[in-house]
Every structure is written in structure tokens, then in C-alpha cells.
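Here the complex is missing a single protein chain, while all its other protein chains stay put.
Letters A and B name the chains as they come in the text, with residue numbers starting at 1 for each one.
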Amino acid sequence: MIPAAFEYHRPADLAGAIALLTEHGDDARVMAGGHSLIPMMKLRMAEVPHLIDLQDVTSLGGISVQGGQVRIGAMATQAELIDHAGLSNAAPILREAALQIADPQVRYMGTIGGNVANGDPGNDMPGLMQCLDASFELEGPGGARAVKARDFYEAAYMTEREDDEVLTAVSFAATSGGYAYEKQKRKIGDYATAAAAVLLTKEGGACASASVAMTNLSDVPVWSEAAGAALVGTAVDAAAIKASVAAMLGDIDPTEDNRGPVAFKRHVAGVILGRAIARAWSRA
Amino acid sequence: MKDEVTREERVDALGGMGCKRKRVEDARFTQGKGNYVDDLKLDGMLFGDFVRSPYAHARVKSVDSSAAMEVPGVLAVLTAADLEPLGLHWMPTLAGDKMMVLADGKVLYQGQEVAFVVATDRYAAADGIESVEVEYEELPVLVDPFEALQSDVVLREDLLGADGGTPDGAHGPRNHPNHIFTWEAGDKDATEQVIGAADVVAEEMVYYHRTHPCPLETCGCVASMDKVNGKLTLWGTFQAPHAIRTVVSLISGIEEHNIRVISPDIGGGFGNKVGAYPGYVCSVVASIVTGKPVKWIEDRMDNLMTTAFARDYWMQGKIAATKEGKITGLWCHTTADHGGFDACADPTKFPAGFMNICTGSYDIPTAYLAVDGVYTNKAPGGVAYRCSFRVTEAAYFIERMIEVLAIELGMDAAELRRINFIKAEQFPYQSALGWEYDSGDYHTAWGKAMAAVGYDDLRAEQAQRVADFKAGKTRKLLGIGLCHFTEIVGAGPVKNCDILGLGMFDSCEIRIHPTGSAIARLGTISQGQGHATTFAQILATEIGLPADSITIEEGDTDTAPYGLGTYGSRSTPVAGAATAMAGRKIRAKAQMIAAYLLEVHDGDVEFDVDRFVVKGAPERFKTMKEIAFASYNQAIPGLEPGLEAVSYYDPPNMTYPFGAYVCVMEIDVDTGEHEIRQFYALDDCGTRINPMIIEGQVHGGLTEALAIAMGQEIAYDEMGNVKTATLMDFFLPTAVETPHYTTDHTVTPSPHHPIGAKGVGESPNVGGVPAFSNAVHDAFRAFGLRQSHMPHDHWRIWKIANELGLHG
């Protein structure tokens, strides 16, 4: 498995990266950890005449937690997310999810930016970002803009990001209440057969707010507004969970693959979501 | 000289058989100093790689390499047309068929080799491959062997007779152009009669799916033709280096003495590296053409898609019994999917391997087996993936049929096994399908296993779990997977076992050095089994020199004696026996030397650990070290100088290791996930040479069994595309998915083997697969499940539950 030859660029700053993207258009791709892109290049399924390595763009790193807002630079690795104590307090669901991604070596390289930006429906972070109602910061030749994660994904590998833009950071409000990222996979290193991200808050024994998102059950990550709404105001009992699951099932559209047929995935999606809700509620 | 060392200390100092000797191989491997074929770098070495077919069945209309030849670094592009004048565009398979080296007019499976690009390095080769233009015309694809036997689509037009008919193949008559052979054992009429008259008959189709050995190191080689000396050296991942030398000689016309085959360290084999592959042939040709060494190394997708699948047996079974559960007859018809060419690696007379061991551990008076081999649009192979030839299929078949019979009878499956075991006093036991089991004590092993796991308590817990499940208190079921397997390994006696006409003996040659150390060379080749450690232990015990003073060398055909290699658990049964026998020849001469030195008759001295002593006078002795020196410095009347021996061992029989395994599995009915709570493996491999290594072999084999039973498969879609060609989809468990194992043993030596050893490397795969699979089935037995095909990945387990109505 040998990739085709390419020109390698390692810009020192974001402006340099954007200039390269502008110059080479479709022929250029930015790369963070490379663990999605490099295998595709080795299989010659992705042709990248100009590869722009972002590792020297230090402005894309860093994790900050301030005033109830979390901002994570695109180049922050999964390992950094896991090890960051402040982040674990501000949004523990992120650590729980990151630990279920790939394996230790890959987590040293894989970044949050790479995970959310390329639009692979198998990736875990996009679903989680829906759940968190995160914003993605994009920067291109025309300047910076923010796009809601919930508006970002159009289809598999198709996103709101323009070819000459770089996803620079994700940001979201610190969470409170209960959380769970529940993922069924065939083995360590696999994408989800089904995964569910749940955040909810509890007031006076009832669910005050809830957000539900699902991974790898459609060609885009699925934020199920209805599934969250079904929980709000309830005591998150069996009936409420059932209603939430039913609502979620209306929003997903899984396809058959080696992980199993559609009926199985729909069933498992329901089970996994039920478990995620129960676990989140127990932590609320 | 006063002997201050006790006899026990002298035994310990040898590091002989039975001790947990640390491995001598490990110093190199732990420091990154292994020497695998891809580590080899020769001056001027080129790299070759294949253009492969994207289609499973297609005519190859044209191959245009002109653009590829323009790619910098590309030196040559070989096609079938280039190989044809050399007679090398096809090659013989181990199974009596022939296969294309490069596509000759058509391709028969996805990934088949179409052209060989030779370049200065692997990057240029890869770019060259991209530039070769092949025009294909797609043909109808057959991926189902049953459909293939009905189809008008002829896969192997090369085998049609001049009249368009279907001439006999290497194994007799063929009844359809896509049919390869019918192979039978046992008594058909008698078996059908028994089944017709039986109180109870259980019938089931048992499918053992297609999978792949997938060693961590893929296959590869370096061919170097020295045109000055006319000598070809071929380094490669060969589990049978001598057989490869003979094959290369036969197909290339280079005389065998001018070919040197070297197997360096091998990064796992498990059967993948037994066969001869187009990459080897093309590398040799490319080296001859270019005059330079040529390396070929598979990538992982090549490996999974083309070299050496395993299993793919559809086994239709009927098992008959009295109403008390005494088995009276077994019938099996197997439809064997061999892919596009019959390249199975079996002894010549056994086109279905030793599938006729499928009566297992049971005293079954009447049995019949027929196997039909079939061509389909899948890769060739049919190797013994960590098992003796088709023995895993056989063990899985009978261990599933026993479970199905237990269901039919309403009996406990452990008890059904127990009342049908061959009894200890029945050995040597003549099976209804033609084998003579050498030794066994199944009841003892089974009793020990049942006691160790607390079988009755487990069943009670399971019954409670079923009640709790029905009451809505839990969504997890408990499966108790049982298996008692009997293997047949150590092929084999030359009278009935050969590969390409080469008898399946093996060999050992020993040279004792003057100072009392030694080198022994064998016809086998380790792929992780630790031969350098264990064969030295056998010799230490046999010849009384410390294992640490004995070098074991394998894998170089210029130095090692001829042998058939390492697979089918044959190293210990065959080469291990040769080692012991060669050691005994050394000892016989040493006895004469000792007698001379001690000035007594030969019969007046006897061997004692590390020396010969005068009978009745233990203070008078000569150590083996002293004897070794004397053999080089004393003129002993009637004896040649030196101390060397060679043995070619033709085993009188196979060996029959056995074991009792129990797997306790928790199954999540809603997600299909499982957790292995306990796995107990009792193995009886006869005399135990190194318990540490045996235990390691069991852990590894069980993990391969786990993978196979619970998710690993080579799956095709209806177009013949391989759906599982990377390690994302081809299941190899990590440390997280792998459970902790408990190992145990009994010792029933082989009566015909010089040291009583039987072989163990493959037992855990043979026994493990039924144990894991039976655990899944057993969990659902209370809800009416009889049979569900492997692999038991999440969705297939979920499907069982779903079809049984357990999802409400």
C-alpha cells in the first residue's frame, strides 16, 4: 500500500495554510494527524497532489475552559482531550467518548479537528458535537466564520466547509448534569455499530433538558431533537426512554455493512440509546 | 573424581524434556534483531509487485504495459505471454491441479495476479501498477458452491475435454465442469441402513465459514539468480523449504542442487506459508530476466484476498442413536468450496485432508463420509489454518452434531459425550472411517474438566438465568460451551502420506563437537513454536549434553537434511521423533566409546543422565563430554572417528492429541455482544517437552479460535468482491477482546512415538472453535436453537435472538 507522490507543505501559520489552499484549490488537502487521510491515500482512494501538514500551525492547538465556555483547537489530539483535567470537569462526555476512539497510538495522532472536519459518518466526534451544540470555527481567505455543528454536515464527506477553509477550533458551553457516550463496536479500533451521546439535566426529579445524538447511523451524524424533547419533563422512566428511542428511530437511516443489516442496526441503536439515557440520568 | 553433584542436579543442569526452559530465540526478537525476509537487503535488489484483477470472473482481453514502462524506475512488466515460452504461466498445485501464475486469458477471483511489475523500489513498482492498462470483459460470477454445481457457467475451460466433456481430475471422476472430486470414506450402505433403523436421528447442515490464517507477517520472498555460478537462492516465508526447492526445480528446470532455499525467521505461519504462490515464481523469473535479486512482499490486502484461505466446508450431517443416547451411526456429506483452482495443501491421497477423523472422540461403529470439491470464483487455498488437514472442520462438525443430538434426545450434552467416548481400554482404536487412534483416556480428561469448572453448578446457574430471563429480570443469557476433540496430527507415514510424491517423513542430523557441544539440523522450520528451544531439550535428555550447548538450525536447504516442513502439528511427532532417534544413534556409539575408555564390554555400561556408568559401579563413568572429546582424539578399534548421526523418521502412525474444553459465555440478547467469563482448556498432547511453551501455544491457538468463532471471516458479495480485506473488517482480537484462559493437562503418551509426544500447537484451535461456538448455541438451547452458522459476530447473535422471538 503505497500512496501516489505529492507535494508536501508544512506552513508555519494559518495564513500560510489558507494561501496554499487558495493556490491549489481542489488539488490540496490539509492534514492534521493523518489517520483518516493517510490510509485513504495508501489505498489510492484519495488523490492529494498537495498535502498541507498543519503540525507547525501552533495557533490551532490548545484547550481552554473559561467562563463556562470550552474552546478546543483543531489540532488537539484525542490523547490531549483525555488527559486534560479542566476539560474532563467541564465536559466529561468528551473524555468518555475519546477513550472509545481507535487505540492508544492512534489517539496520540488523531485530532478533534480531523475527526469532525472530514465528514466521515463513522467518526465519533461529529455526533458528540451535535449533542453539545458545538460551533465550528472556520477560516478561509475571506476571513473567519462559525458554523453550528448541527448545520455542518451535508452528506458523507460533504460538509459546509469550503475547499479553501480550515476548521480551526470547536467550541461549546461547558456541560452540567448527566452525560453518557455509549458505543457498540466490534472491537477496539472499529467504528461504531451504533453510538449514542446523551446530555441531560435534572430539576426536582424531572428532566429539565436533554440532547441526544447518534453516530454512524446515517450518512451524517444525527442530532435527534425529538428524542431529547421526549425526555424533557419526564422522570426518565421506562416509558420516557421508550418514547425517546422511538423518536430517535425516526431520525436515523442506517445502511447495511459488515457490522450488520439495517434491522439490526436500528435495534441496537435503540438499545444503545436506552442505555446511554439511563446512564446519563444516573449521573444527573 | 568424587561426584559431589546429585543426580537430580545433573538432570536439572541438562535443561532437558519436561522443564520450562526459557526460549533461546527471545534474545534476538526482544531486541529487534529478528531476521525476517523483508529485512533482507541485497545489493541492486529490485522490487516486484502485482497488477491484480478487480473482478472475480472476467476475460482478460489485453494487458498494455507501455505506459507503465515509462514510469521512472520500472524495469519490466511480466505477463502470462512472457512466461509462456518458459512454461511458467501455469504451475502445478499441491492438490494435483494447476493454477495460473499470471492471468492466462481470464481471471477467476478478485485479486488474482495479472501482471508482475519489476522496479527499482516498491514506490516505483506501485506507480507502475497504476499505469498498467488491462481490458477486462466481465463474466457471470459464481460464489455459491451449490449454485456452481448446477450452473452452465464453466469456470475452468482449461479442464474441458476436447469433446467439451469433463475428463477425470487428479482425484477421479468429475460430474460437472465446476466439480473437482468426490472423496469417500466408510461404508455408505451400512450407514444408511443404521440411520434408517435408528431410534433417533439428528440431521443438520453445519457450515464452517471461509477464513484466513493471517499471520502478522505476510508472505514474501527474495529471489537471487547468480548467473555466473548458475545458482538460485530463494529466501522466503516457507513453512516447507525443501518442498519449495523441489517444486521450484520441477517447474523451472533448474537442477535441485543449484537451488538453495532459505526460510529465515517467519512471523507466524498458521498454514498461510505452506503453499507455492505466483509471487515466488514471478520473483524467480524476474531475477533470471534482470540478473538482479528481486523482492516480493504481499501487502495485507493481497494476503487476505489471495494467498491461502481456510475452511469453507458445508457439512450436511446425520447422526443416529438409541433412545438411551448410544450413537450408532454418523453420515456426512461435505460440499467443499475450493475457489478458482484446487490448491489445497493436503497429502496427495487425501483431497479432503483428514476430514474422516470426523467421528471424533466417540465410539461410532458405522460411519460414512463423502466430500465434493467445487470450483467457485474465490481465491484458492484450503490450507490447514492452525490445524492438521481439515481436522478443525471435522472436529467442529462432530462437536456440533453431538450438541444437536443432545437436543434431539433431550439429554445433557456432557453426559451424551461421556457415554459415547472411546474407552481407555479400547486403544489402539480402529475408527469406522479408517484411522487407528494410538492412545487416549477421554473419560479421565472429561471428568477432570467437569470437576474443574464445577459443571453441575454451572448448569444450575444457567437454569436460574433462563428463569430470570423469562421473568424479565435479565437480558443476558449464559452459554456453556463444551468440546471434547480428538486430533490427528503428525503426517505422516510414507505409505499413505506424501505431498507431490514426497513422503512425509522428517529428519534430524546431529554433530557433536569435540568439546561436548553440538549442532542439530532439522527438515522443519519454526514460525514461533520455539523449535530452537524444544528440540534442544529433546536432545539434551537423549544424549546427555546440556540444551544450552546444543544449537538447533532449520530452514536452509543447503545445510539441513530433507524434510517436509512445519504444519499440521507435525514437527514434534515427526521431526521430534527423528531428533530422538538420531540422538539414540549418538548414544549407541557413545556407549561403545565409553566401554572402550572404561575397559569393559559394551553391555557393561549404561546411560545415566549425562554419562555412561559401569553397571554396579557408579563411581566408574565417562561423561558425554568426555566421550565427545574421545571420539575425536582416540583411535578406537572398529569405530570411525567423530560423533555424528542422522535420522530420517518415517512415523508408523499419526498421533492423536485430545482435549476437553469448556467455555462459559455471557450473551447480551439485545446487542449480540458476548463476554467470555471463563475458559478452561485441558490438553493431552502425550509427553510434555516444555510446559511453558505448551501453555503459550494453547493461549495463542485459543485466541485464533476465538477470532474464527466470533467474527473472523473472508466474506464475498455476490459479485465476488472481498468484503473483509483489511484488518478493520477482518477480525483479529486485541488484548481487550481476548479473555484470560485456564490451562490444564493429562498425559497419555503416544505408544509409537520414541518419546511419547503427540504435538500441541493446533489443538487449541481445533478444540477452541467448537467450544466457543457451542457456548453461543448453548445459551439459546432453552429457547429452541439447534444450529446457527459462524462467525457469531454481534449481528448474527442478535439474529438468533430475534428469530427466536426474544426481542419481544
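Things to note:
We adopt the following convention: a residue touches a chain if its C-beta (ideal position, glycine included) is under 8 Å from a C-beta of that chain, and two chains touch if they have at least 3 such contacts.
The working rule: contacts and distances are computed from a predicted model.
Between the names "Carbon monoxide dehydrogenase small chain", "ABC-type xenobiotic transporter", "LLM class flavin-dependent oxidoreductase" or "Cytochrome", the one given in UniProt for the chain missing from this structure view is "Carbon monoxide dehydrogenase small chain".
In the complete complex, the hidden chain is touched by one of A:1, A:147 or A:206, namely A:1.
The residue touching the chain not shown here, chosen from B:48, B:128, B:186 or B:215, is B:215. Note that of A:35, A:95 or A:161, the residue touching the chain absent from this view is A:35. Residues of chain A in touch with the missing chain: 1-8, 10, 34-35, 38-39, 42, 51, 53, 55, 79, 102-106, 108-109, 188-189.
Although one chain is not shown, part of chain B still touches it, namely residues 22-23, 25-34, 36, 38-39, 41, 72, 121-123, 214-217, 265-268, 270, 297, 299-300, 527-530, 692-693, 695-697, 699-704, 726-728, 732, 734-736, 738, 740-741.
Everything below uses one rule, namely that only the chains that are shown with their structure count from here on.
Note: centroid distance chain A to chain B, computed from Cα atoms, is 44 Å. Across the interface of their complex, chain A is touched by residues 122-123, 125-127, 130, 299-301, 670-673, 711, 715, 723-724, 728-729, 731, 733-734, 736-737, 793-795, 798-799, 802, 807 of chain B. In the complex of the two chains, the chain A residues touching chain B come out as 1-2, 4-5, 44, 103, 184, 186-190, 193, 258-261, 263-264, 267-268, 271-272.
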